[in-house]
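Only a single protein chain was left out; the remaining protein chains are all shown in position.
Now for subunit A:
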Amino acid sequence: MESQLVRLCIEAACQSRESVEKWRRQRRSLERLPSPLADALLRCLLSRRLLFPSLLEVFKRSVEKVDLRGEHSVDGEWMAYIGAFRYLRSLNIADCHRISSSALWSIAGMTTLQELDISRCMKVNDAGIRHIVTISTLEKLCISETGLSADGVTLLSSLRNLSVLDLGGLPVTDKALSSLRVLTKLQYLDLWGSKISDKGASIFLDFPKLSFLNVAWTDVRKLPNLSSLECLNMSNCTIASILEGDGAKATLRKLLVSGAALLGDAETLIFIETSLLTYLDISNSSLHRFGFLPCMKALEYLDLSSSMIGDDSVEEIACIGANLRYLNLSKTRIGSTGVEILAGHVPNLEILLLSHTSVDDAAISYISMMPSLKDIDLSNTHIKGIVHQVDPEMDPALSLTSLQCLMGLERLNLEQTLVRDSVLYSICSFKELTHLSLRSDSLTDMSLYYLSSLPKLRNLSLKDAVLTNQGLDSFKPPTTLRMMDLRGCWLLPKDAIVTFCRSHPQIEVTHEYVPLFPSDHIGSKRPYPSRLTLKTSRVNEVGKVPISPFFIDQRLKYSREELLALQNWSSVSFDAPHDSDILAPNMQ
């Protein structure tokens, strides 16, 4: 978007507090700044922690969009400056927990504001809404999980221009919803977790343009026919009927009924035009027959995880496989036979999740017949990585080798499988692999040796492995590696990890010995002392909670003798794991 020189200028302008002081008095230039540039400059200042309330003032004639999501320091003082922004169109202060109802007084009556997000500002209550309803230009308002009551919600009826309204997690009653009937421009309505019942559901008929509706976690059982609807979320509801009624059937594109209890077969409950449906989430639902799937020819995203589907119903998925890009079959009764049926029918499948299923190495050769795969999750399965030949005289074959023909494979998850070191040899020729996850206590330093030859590896997770400091020292990480998760590798002494972090500063290492907040490069230049103390206090907390639960598990797995043997094998500078609770968390 931004040209290169513009980007260099913004970088230079946000170099330090001193550089900000150099330009912040150039009033004439600041007033002429086109809004996309002003917005970008403001964003960069914020990300560099150089923004403070009085600096906001210089942007009052240029900025149109302010995004302060999750900034803990944002309070009434910030709002006072923002309230003076002449051309502000969009303001996002979601998760700014210091924002209270009175802080919103500053933005009352703004004449240009179209979008406002104050989601999860828990101190905002009905008094705050009285300030917001004075902004009659509002088209998009997100107030989910604030301190609003049903009475506060009824006040919103004066915002006649609203087309997007997020009321998630608010105690909206049927009566309160009925007062919003006048908002006929509504296209997007989020009411998850509200107190809406079937009686309130009939009010949706008064919103002729409604295309998105979320009534997850509510008592709505029967949803009337809303022909304009394109996206519906009824997750975790008890469903008696969906969109039943006269008139044209709704052409839904997205349907989420995850965790829902359906009172009957899907065919008899769901009254929609299925031919255009592209996204279907029926994970965790009570469905046990899947005969409705074959009519959903346009499906691209299908989540069946934790459902009752088994190998006997895979045929139904195979016949709509042509457009599928995402298929989640985790925690189902699917086995290798099911994968065999799918092979050859899913030419566009990019993501396949089979975690916690009974698939074994027989499935791998079928998976390799799905040419577009980019991401495969085989964690918690029976995969070994080797197939024993019929002739016991022959060497066992490496099953993962067949995945080599997947030219686009970027992510592979083999956590909690039976894969051992020797099998990883077959992975090192995966040219495009960027993310690899392994977790097993039968993996050792040999794994690191094999994995160092993966040319594009960016994230490596090697949890619970029995790695030693020699192994880590001699590991030559691929130049692309940026993240390494070594949690649960309990045999690694602290200094081995520290040395590794020092010699590879580009790699972010996660391990029990690495503090959550490592070095703070710009700490001294922080404008907010409060933020700094917050961080230090968190680091102190890390000191109090020294060992994660599965770290203890690891030690319990071995007897004292085994541990001592391993200790000698590892190194002389070994730090016993139980020392970790007295270790200082700071490691600069």
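Observations on the model:
What we mean here is this: a contact is a pair of C-beta atoms (placed from the backbone, for glycine too) under 8 Å apart; a residue touches a chain by one contact, two chains touch by 3 or more; residues count from 1.
One rule holds in what follows: contacts and distances are computed from a predicted model.
Candidate names were "DNA-directed RNA polymerase III subunit RPC6", "Elongin-C", "Sedlin" or "Peptide chain release factor 1, mitochondrial", and the UniProt protein name of the unshown chain is "Elongin-C".
Note on the undisplayed chain: of the listed residues A:R32, A:K209 or A:R289, the one touching it is A:R32.
Residues 3-6, 8-10, 12-13, 15, 18-20, 22-23, 26, 29-30, 32-34, 36-37, 41 of subunit A touch the missing chain (whole complex, contact as defined above).
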